[in-house]
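Structure in structure tokens, see below.
Here the complex is missing one protein chain, while the rest keep their positions.
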Amino acid sequence: MSFMMAAAGLLFLIILCFIRAILGPTTHDRLVAMDTTNNMVVAVLVVLGAAYNEIIYVDVAIVYAMLSFVSTLYISRYLEVAQ
Amino acid sequence: MQKNKNNDNITPITAAVFSLLTYLALTAGSGSILLWSLPELIAAIIFAAVTALLVYRVFNSLKIKTTPAFLNPIRWILLLAYALGPFFIALTKANLDVAYRVLTGKINPGIVKIKPDLETDLGITLLANSITLTPGTLSVDLDEENNLFIHWINVKHPEPKIEDVCSCFPEWIRRITQ
Partner (left out) sequence: MNPLLILLGIGLIFQTLGSLALHRFPDVYTRLHGATKCSTFGSIFIYLGVVAYATTLSTPGLILGAHTLLVMLLILLTNSTGSHAIARSAYRAGIMPKQAVVDKLAEEKK
């Protein structure tokens, strides 16, 4: 039950990050918001894995963390070249 | 075949052992032979061999300056001690500091330069990552002579010494990587 509450709190924080991603004056502000959102999605997946007792959620979280890292690096490199 | 002493390239065997260990760590608990099932072990060996053959040339073409003796287990123990000791304390302090600044909004930012005098690429990577997670600092850029440019949220001095920015980290990292 406490895990469900924690997941709900994290979902609320993801909405806060989305507000920054919509408002953000520069593209890099949006990238920072996206990075934080990815981080919280990984945390939500792990917490849900503990809540449902399903290990597959944690495996998905590992792959999501790796892919979000690569996408952050790729997008920042792209923005550096594009300017 | 001539053996070059400064040639610290990654051999395919080292790459295969590392990918095998990663695969086994991710699939632990699937069966009854120790912790793994038989198909899982066969797949692990095949995938490790293929990954190693594909990857080791890419790693060697990057010309990374590593320390030849990094497989020494004493360095791994030192790294663990560093991560649990000074690094974790600094991480806690950093978070309380950021909490104070978020609640009050007092900032005095600037970009400063430090000269850490580390030789290996691994050492610089560790130091830059440590600096990003410690109180009030964020590494921004790096020049050819391994000098770091750091965004400091509360500038006390425009040309600081290393001790002001990252306490005792360079000594620890020198002990770990050199």
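Letters A and B name the chains as they come in the text, with residue numbers starting at 1 for each one.
Everything below uses one rule, namely that a contact is a pair of C-beta atoms (placed from the backbone, for glycine too) under 8 Å apart; a residue touches a chain by one contact, two chains touch by 3 or more.
Since this is a predicted model, take the numbers as computed values, not measurements.
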{"item": "Touching partners, among the displayed chains, of the absent chain", "value": "A, B"}
{"item": "Options B:Thr11, B:Asn72 or B:Asn129, residue touching the unrepresented chain", "value": "B:Asn129"}
{"item": "Sole contact to the chain not displayed, among B:Ile46, B:Ile77, B:Val98 or B:Cys168", "value": "B:Val98"}
{"item": "Residues in subunit A touching the chain absent from view", "value": "2-3, 6, 9-10, 13, 16-17, 19-20, 26, 28-29, 31-33, 35-36, 39-40, 42-43, 46-47, 49-50, 53, 55, 58-59, 61-62, 65-66, 69, 72-73, 76-77, 79-80, 83"}
{"item": "For subunit B, residues in touch with the removed chain", "value": "25-26, 28-29, 91-92, 94-95, 98-99, 101-102, 105, 107-113, 125, 128-130, 132-133, 136, 138-141, 143, 149, 151, 153, 155, 158"}
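Heads up, the rule we're going with is that only the chains that are shown with their structure count from here on.
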{"item": "Computed distance of Cα centres, subunit B from subunit A, in Å", "value": "22"}
